[in-house]
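The complex appears here without one of its protein chains, the remainder shown in place.
Showing chain A:
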């Protein structure tokens, strides 16, 4: 009995994939109205109204697409929503504007020089809208069959039968295709188009022949005719590719596949120059359009002085994207030097920046954020528990109290409760220390920890 229910749960999981929840998954935009005024709570954003208003203005600048090479700095204490604002901007820009997000320490790698990594992320943030001929497959799904091997592990095998009014074809499916077909929930009777080069699947609607009176369907189910003629067609589509993608295509002989295999290594500067002039040519001929995007560098104080001087120079190029940086440092040492500077960024770069500052959240806002996170993580919490958690959030930190949501939820589930109560919070609060209590503890018991006596001896000697 128990085994069969467990099996069933497994099955349901397979159909509706549970998505993993990230720290900023609740953010859907900047939460601004048409006049760029920030609403108190909207699209997952709470408070921080001044910073959001500023971000909104920058957003307009980006959408205009005229300005290249501006840089913005988000500065504020830890846990004041800097990354959240950047995420909100990315969401508000939509999927057609390239948005690259990196952390300052990401560029330090043994395989690539720092400047190469920076250049690549710069070029990932510039899009080119261009018309290209691609091969698409358009037809009605007759049958989709995905077999898992009997052993339970290993590669799945799939077959997809598509038809038009004139013909029928069976396709073998690769692993990636099976995954995206399941994700799109493609089933028999759907009319789909599949881009052969990129593997992108678009559902056009349901076939008319499958329209039945008692079918369960959503209100937005669209019915379309079964396509005519051949299944595979050549079609001109307009899409956005980044300069980096063009670089990769041209720097290798095997071409497009290199995009998927990762590991591009360094790209020669001659290739880049050649592509820049090619793109400029396309632009003049009206074949292509430049879409400046956004490069977001989190923890920018982790860059060193060489990177900063590279940025100074790179921002002056007319192919530069809008650069957004975030830091939580005050006056600190610039990495790679002995000099102190605000935010750990040299003054000459700071001079080119528009600085937006975020301030600590108020109690009301913390409560609101916690409520949003509870919803996002599917946790039900009593009002009292939320108040206690808010108090913890104010005393310790917002991040700590957000962590407690999941932990408390688990405790609650173990005692078979449905709603997280104050007791659950108390329990996890006593189990997991926050940063200040941990520091306190360390100060008290410093003597008992390893190496403390060594240090004493060293001091005496």
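Criterion: contacts are C-beta pairs under 8 Å (C-beta built on N, C-alpha and C of every residue); 3 or more make two chains touch, one makes a residue touch a chain; residues count from 1.
We take it that contacts and distances are computed from a predicted model.
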item	value
Among "Translation initiation factor eIF2B subunit beta", "Trafficking protein particle complex subunit 10 isoform X1", "Protein DPCD" or "60S ribosome subunit biogenesis protein NIP7 homolog", the UniProt name of the subunit that does not appear here	"Protein DPCD"
Contact residue for the chain not shown (choose from A:146, A:167 or A:211)	A:167
Among A:61, A:130, A:224 or A:433, the residue in touch with the chain that has been omitted	A:130
Hidden partner chain, touching residue among A:86, A:275 or A:311	A:275
Missing-partner contacts on chain A, residue numbers	130-133, 137, 159-160, 163-177, 194, 196, 199, 229-230, 241, 245-246, 249-250, 252-257, 275, 278
